[in-house]
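Removed: one protein chain of the complex. Kept in place: all other protein chains.
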Amino acid sequence: MDGAGEAVPPQAARSLVAAGARMDRFGWVPATAGNLSQRLADGRIAITRSGVHKGFLTEADIIAVDAAGTPLRAGDKASAETLLHCQVYRRVPDAGAVLHGHSVAATVLSMTEAAPALTFSGYELLKAFAGQTTHATTLALPMVANDQDMPRLAAVLEPFFTAGMPLGYVIRGHGVYVWGPDMPTALARLEGLEFLLACALERRRLR
Amino acid sequence: MDGAGEAVPPQAARSLVAAGARMDRFGWVPATAGNLSQRLADGRIAITRSGVHKGFLTEADIIAVDAAGTPLRAGDKASAETLLHCQVYRRVPDAGAVLHGHSVAATVLSMTEAAPALTFSGYELLKAFAGQTTHATTLALPMVANDQDMPRLAAVLEPFFTAGMPLGYVIRGHGVYVWGPDMPTALARLEGLEFLLACALERRRLR
Amino acid sequence: MDGAGEAVPPQAARSLVAAGARMDRFGWVPATAGNLSQRLADGRIAITRSGVHKGFLTEADIIAVDAAGTPLRAGDKASAETLLHCQVYRRVPDAGAVLHGHSVAATVLSMTEAAPALTFSGYELLKAFAGQTTHATTLALPMVANDQDMPRLAAVLEPFFTAGMPLGYVIRGHGVYVWGPDMPTALARLEGLEFLLACALERRRLR
Partner (left out) sequence: MDGAGEAVPPQAARSLVAAGARMDRFGWVPATAGNLSQRLADGRIAITRSGVHKGFLTEADIIAVDAAGTPLRAGDKASAETLLHCQVYRRVPDAGAVLHGHSVAATVLSMTEAAPALTFSGYELLKAFAGQTTHATTLALPMVANDQDMPRLAAVLEPFFTAGMPLGYVIRGHGVYVWGPDMPTALARLEGLEFLLACALERRRLR
């Protein structure tokens, strides 16, 4: 492949660096957790490399992979979870950015609730999600078991994409995946989802 | 209308941008939630445009509307909730700034408490509100049902303005509205109210 | 009085401005709550003026008062609570800085615990307080009823000064007072005390 195909446009790299810093501010990317990606105009995917802290990214930490998740430059190492990002881009044609973070609320709720999904009803914040125009609705957030085998985990997620996942999904004991047509929208949905999770956790404390 | 009537004075725009950044720092404007406004000297209202993140406002995101909430420049889109801001300015003659935010505490308390209002007694912070000189008092924060029909929601709020709402009000599952004669006072009252709500939530956790 | 007696040395003013910004960062000075002071070399006291937000202080917001709390410049308005600061400087000869803040933990604990004091045992952080060399001790934090009459409130506090208050004290539903020989030490003790209060609140949640 040629150099043009390998380089991540600086604007996309900066967008990912800034998103990582914001996720860090909220405590959603502890240690080297989380990963962030953005679909490029030519179909390639810009994604954070494996093993770096997402709050201290530099543009050099953003690598390009193809639609199957293979790094386009020799020596680049993608995170195993790159496959889950590629799945979102494949199954959601208008997805332009995917964010994966680890919050205390998502981790604790997904490890203590046996139900297959968390449901949210009556929150104004539900309007932050695609196609929602009223709080008077109920949306479900599917929760799937964690698995270090990414193809197997992706296979478990496939039917949920068919059914539609307006809020994204949660991997139990691990974290959330959200997406949007562009990075600002993906970040807004992540904030909206974490707000809903914080409310759900708080309500369980009051029980 | 002429250009003078359309433009928001830079000082007012900057004041709204800074207020949005501060609300974001506290987590009170997740996703694209919340809206902020300020009454201009000529009676127009400067308000955040629809759909933008209130923590990343630029001066271009502040638009001018008339007292009925109609944007004064072709192409500007005001949030539906602009009507609620206009209602405050109409019913509270000395209101100079109105803030609407979404906090976890306001959302959870208003979705779990059946009473028509939250009451606060004995807090020193009550002195942050108009006309209060002692902690030895009880103030009520009305809570009304959420509604996507703004004229109908405004009608429900009308009698509360007649009775007086020293703390502002809460729309259930949605957030708070507070105001003050100027932006620093409105921000101080918002902080005071969110402090009271945080205390109320904490006390319910201890029960 | 002459001009020299009225002006607050810039270094003292800057120290108070910085302390206010740090207290704001932790959420301990919501609305216009709290007040901060420092004893000057000539015996006067530099203190935050009444009614300003302690997170946005400028050097012009720091005024000089005499040992009785009277402002030394015509037109300056001191907070009513200035008297409580003066009491600390009078009763604690080596006090060089006094901080008063409003935290959710101090407010909630002091409104829900009937005991006349909170006691803290076994915390390593107890070593942050004057004269403590081990965690294996028990220190008491007196809690007194709130009162808008400052001379009466000061009179209630007098016997506690005689007995010694290594942690400072709490006014119920209001906030904490702490002090130290200089501003960095006073700030460190405030952080230490708020840490102890946060732990105490957390332990009550687990009960």
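The first chain written gets the first letter, and so on, giving A, B and C; residue counts start at 1 in each chain.
The criterion applied here is as follows: a residue touches a chain if its C-beta (ideal position, glycine included) is under 8 Å from a C-beta of that chain, and two chains touch if they have at least 3 such contacts.
Here the structure is a predicted model, which means the values were calculated and not measured.
> According to the contact rule at the top, which chains on display are touched by the left-out chain?
A, C
> Hey, which of A:85, A:102 or A:127 is the one touching the hidden chain?
That would be A:102, which touches the missing chain.
> When the complex is taken as a whole, what residues of subunit C touch the one chain not shown?
Against the missing chain, subunit C presents residues 26, 122-125, 128, 133-136, 184, 187-189, 191-192, 194-195, 198-199, 202-203, 205-206.
> Which parts of subunit A are in contact with the chain that was left out?
27, 30-33, 53, 102, 104, 107-108, 111-112, 146, 148, 171-175, 201, 204-205
As a working rule, only the chains that are shown with their structure count from here on.
> Classify the inter-chain contact topology: is it line, ring, star, complete, or other?
line
> Give a one-word verdict, same or different, on whether subunit A and subunit B use largely identical residue numbers at their interface, taking over half shared as same.
Shared-number fraction below one half, so different.
> Write the angle of the rotation needed to overlay subunit B on subunit C, where the fit uses Cα atoms and the result is rounded to the nearest 5°.
It works out to 90 degrees.
> Using mean C-alpha positions as chain centres, tell me how far subunit A is from subunit C in Å, no decimals.
For subunit A versus subunit C, the centre distance works out to 45 Å.
> Would you mind pulling out the distance in Å between where the CA atoms of subunit A average out and where those of subunit B do?
Distance between chain centres: 32 Å.
> Scan subunit C for residues touching two or more other chains and write them down.
Counting only residues that touch two or more other chains, subunit C contributes 205.
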